[in-house]
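Let me give you the structure first, and then I'll get to my questions.
Note that one protein chain of the assembly has been removed; the remaining protein chains are unaltered in position.
Up next, chain A:
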């Protein structure tokens, strides 16, 4: 008996703790005032889908017909990398750039690229930047005097920034320490990842075409001992070179090697970036666009939250009125269920969409169902003349097979939906599926422990009234 009560107390404390975590993690809940543990809790914000946060979603189809079958994955990876670099220049928080392979069962395999830009609604600009052909440029160092002037200007800017003075960026900084040359990605035949025969260190080999070889020979001849910077999408705001190797000697054959202290992964990324300048994927076709303005998203979010709150209140009122004491217990269990779910969403970064919230709200219905099954069963056992504790124990045991089998069928549905679905359907399937599983556990463990911890047992008419339900009077 006391053991159960300690467990029950522990459950309540944990529940309250999780509840507090949710409270602390959402500044809106405590109206901007700082509360204990806020800094930690705020590290886990809800991740909102585009339909709630507002933003742009673009789906592109990549034409990979001229890419060799074995190299499609690499080509798509470097394409993703290039687009991600561009998207990062938008200054969007948490953009998503993801490869989707479509088909297989329903048709030929198609390579898609999904781009999500939360908070951005300027489709025009986004489409223009993403759809552009990647541009690879080879640039050489400016004259000594110009570089000195550049470095000085940078130092002055840094000093100004520290002093808090208004920043005035001079032209010499904007043009950078490198100057353009005629050599660019069109002259690059390919870049490959190799390993040094003796040291086993990764090497990036680049091969130029005929015309490129001549240009490269000229550049290297003129720049021995200095660096040649390679830029990708410089005009789109990527102001750092992807690589800036030092020229050791003039290279005449059009084949060069970039060596250095990079890991195999860094080298692979560089190869991908160099190759993307040589265009591995022919064409990006925009398949679908979706934009949702931020106010509209916020409106949907507020509506979703209120629907959830009202749903819970109405269900709680119903449970208490109909099932009395056990009803009250199940309301507590339901509250713990809700904060547990919200915490899971936060910890696992589940993307919440309007459909996802609907799935969650629907799972509240499932959570209640398990409780109703148990209480109805308990009531039957009470009618048979069992004492309260025995009736509860029997009620749980007998309701279990129903709860298990019926929830398994819901889980089957959720799994198939998740496996098959588009992002919209996945959002629903995920919250619904997690909800069904968690609700099954809370109904069994939490409601049960709390009920057994109650100081009621025996056959008194008051106790029986507390455990009765609806309009039926237990004899």
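Operating definition for what follows: a residue touches a chain if its C-beta (ideal position, glycine included) is under 8 Å from a C-beta of that chain, and two chains touch if they have at least 3 such contacts; residues count from 1.
Methods note: contacts and distances are computed from a predicted model.
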item: Name under which UniProt lists the unshown chain, selected from "ABC transporter permease", "Allophanate hydrolase subunit 1", "Biotin-dependent carboxyltransferase family protein" or "Protein-export membrane protein SecF"; value: "Protein-export membrane protein SecF"
item: Residue of A:315, A:332, A:437 or A:466 touching the missing chain in the full complex; value: A:315
item: Identified contact with the non-displayed chain, of A:257, A:299 or A:445; value: A:299
item: Contacting the left-out chain in the complete assembly, out of A:124, A:210 or A:261; value: A:124
item: Missing-partner contacts on chain A, residue numbers; value: 51, 59, 61, 102-103, 105-107, 121, 123-124, 127-128, 286-293, 295-296, 299-301, 303-304, 306-308, 310-311, 314-315, 318-319, 322, 354-355, 357-358, 361-362, 364-366, 368-369, 372-373, 376, 380, 398, 401-402, 405-410, 412-414, 416-417, 420-422, 424-425, 428, 432, 470
